[in-house]
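Of the protein chains in this complex, one is absent; all others appear in place.
Note that the chains take the letters A and B in the order they are written out, and that residue 1 is the start of every chain.
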Amino acid sequence: MLETKGIEKNFGGLKAVDNVSIKVKEGTIMGLIGPNGAGKTTFFNLITGFLGADSGEIKFKGKDITNLKPYLISRLGMVRTFQQTRIFPEMTVLENLIVAPQDNIGEGFFDPIFFRKALKDDQKEKISIAVAILKDMGLSDQKDEYAKNLPYGEQKRLELMRAVMTSPDILLLDEPTAGVSQDYTDNMKTYIKKLKNERGITFFIIEHKMSFLMELAEYLYVIDHGKLIASGTPEEIQNNPKVINAYLGSEG
Amino acid sequence: MDYYSQVILNSIITGGIYGLIAVGYSMIYSILRFVNFSHGFVAMMGMYFTYALSVQLQLPFFIAAAGGIVLTALLGMIIERVAYRPLRFSFYLAPLVAVVGVAFFLESVALMVWGGGILSYDIRTISYKFLGLYITNVQIGILITLLLSVILLYYLIEKTTIGQAIRATADDIKMASLVGINSNRIVVIVFMLGSALAAVGGTFLGLETNLQPTIGLSVTAKSFAAVILGGFGNIYGGLVGGLVLGFAENLGVTVLPTVWKDFIAFGVLFIVIYFKPSGLLAKRQERGGRYR
Partner (left out) sequence: MFYHLTILMIIYSITCIGLNIVVGYTGFFSFARAAFFGIGAYTSALLVMSGVPFLIAIIAGGILAAIFGWILGLITVEMTGDYFALATFAFAEMTRQVFINWTGLTRGPLGLPGIPRPEIFGFRFSTNQAYLFLYIILLILVLIITEMYVKSPFGRLLKTIREDETAAQSLGKNIAKTKNISIAMGAFFGGVGGALYAHYITYIDPSAFVLHITIFFLIIVIAGGMGNNYGTILGAVMLVLVRELPRYLGLSPAFAASLQQMVYSSILVILMLVRPRGLLGERKLLSEQSSEEGGQIRNA
């Protein structure tokens, strides 16, 4: 479904991402791990168009999306979240969600005048979808709260829910459990599994914490210093000396 | 030929004045990434403080100018205390809006105290002809003081402990406070120093042209253009940018009618903002969690 070939990005003299080729299969949960500063987030930024690649090719659903604008990539069905959560702080939880769908009626210039009825019906429908998702995640009580007032862990969940509201084919999550408690982490895990099973969403997840992906992912890629150093099932990765070295090297 | 040498000399003088004001601006900008909209208005106040002391109180000009500089530095301190410090962690636009308020407040004060008319310092100018160029005693004085100010500033920034702390804070304000630099104190010092430089520049502007309470706005615009031209993160960037701007303005007028002079200045500002290095934008966006 998603494929990169020899993708590269330089910052000054530094090769942040160096000749990385990966494949994400439809209907799976795949992971990307690596020590801090390995180039994981840069890689995500390249795939989602927030950064331009220096060379290489990115294909999504068989279409070349290299250096396409971020919003166009998102419209093709690949939606991401951010390592440093980016919610809309001065909007309510509900507003955060109903703004997300890409087929919203009424976002064009002429819509509010010519499609008033359709717009209202569409909004009602989107609100009910959002309310259902909130119930699913146990956040119904906070739906009229400003997003900025939520605890950090719930902001991360809100960001994920907002991404789900766009009805994506693939979700790219950048450290979905960074800085949140064990409870939230477990909750997140169940939710991701549920989304995969019920909605058939494919996942590609960055994590620094290995344990999270060990249980969740079916296949893992490991990068270090911008280079792909290993790939395989969680068991294979766990026993790969190169990976252990990379992690130990960075911690030590 | 002579005509162009004269234009170049004038460019150096006006450019140097802009540069000096802009250095004060870029110091504040490089540390706080904060557009101090009131800077040009502070320069205007410096210009009038010197006027009050030298013409109204009849003090000798150099003493009056020194007094004007000190008063302006104090004004910088007050602005920091009232309009910047309490708002540093407020709504992201609050400090900018507040200094806009301060700027217009200062202008209204100047209008009330000194009136809207054109004033000038009571100084006799003597014109010399030197190598075919016309230069006045005042301009010679400006050039010498400019040079001295730059040397003094360089010494202060590069050779003293305070300068070291300022440079460290400009590099990375969080890091600086981690290693024990009192960043609040540095911010105050920078505001005072920046305002003092603005006062020197403002007094020069008053000497070169005349005194008008409404020049604040264009001085703010020009110093910002100078800072962007000269490059950010570098305290001396404004000096170079000011010189470039001085040349652009004086040379532009040789091609276009004089009435379009301000149009050129603002056009330069616009173009400069448009073509700013993209690395800067990235840096801003990273900081840009606007409500955080």
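One rule holds for everything that comes next: a residue touches a chain if its C-beta (ideal position, glycine included) is under 8 Å from a C-beta of that chain, and two chains touch if they have at least 3 such contacts.
These figures come from a predicted structure and were not determined experimentally.
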Option touching the unshown chain, where A:Gly108, A:Gly138, A:Pro151 or A:Gly200 are the choices: A:Gly108
Among A:Ile7, A:Ala53, A:Ile87 or A:Leu195, residue touching the chain not depicted: A:Ile87
Which of B:Val109, B:Ala168 or B:Val188 contacts the chain that the document leaves out: B:Val109
Footprint left on subunit A by the chain that the document does not show: 48, 50, 69-72, 74-75, 79-82, 86-92, 94-95, 98-100, 102, 104-109, 111-113, 119-120, 123-124, 127, 131, 143-144, 146, 162-163, 166
Positions on subunit B where the hidden chain makes contact: 35, 82-83, 86-87, 90-98, 100-105, 107-109, 111-112, 115-116, 217, 221, 224, 259-260, 262-263, 266-267, 269-270, 273-274, 276, 281, 284-285, 288-291
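The definition used in the following text is that only the chains that are shown with their structure count from here on.
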Intercentroid distance (Cα basis), subunit B paired with subunit A, Å: 46
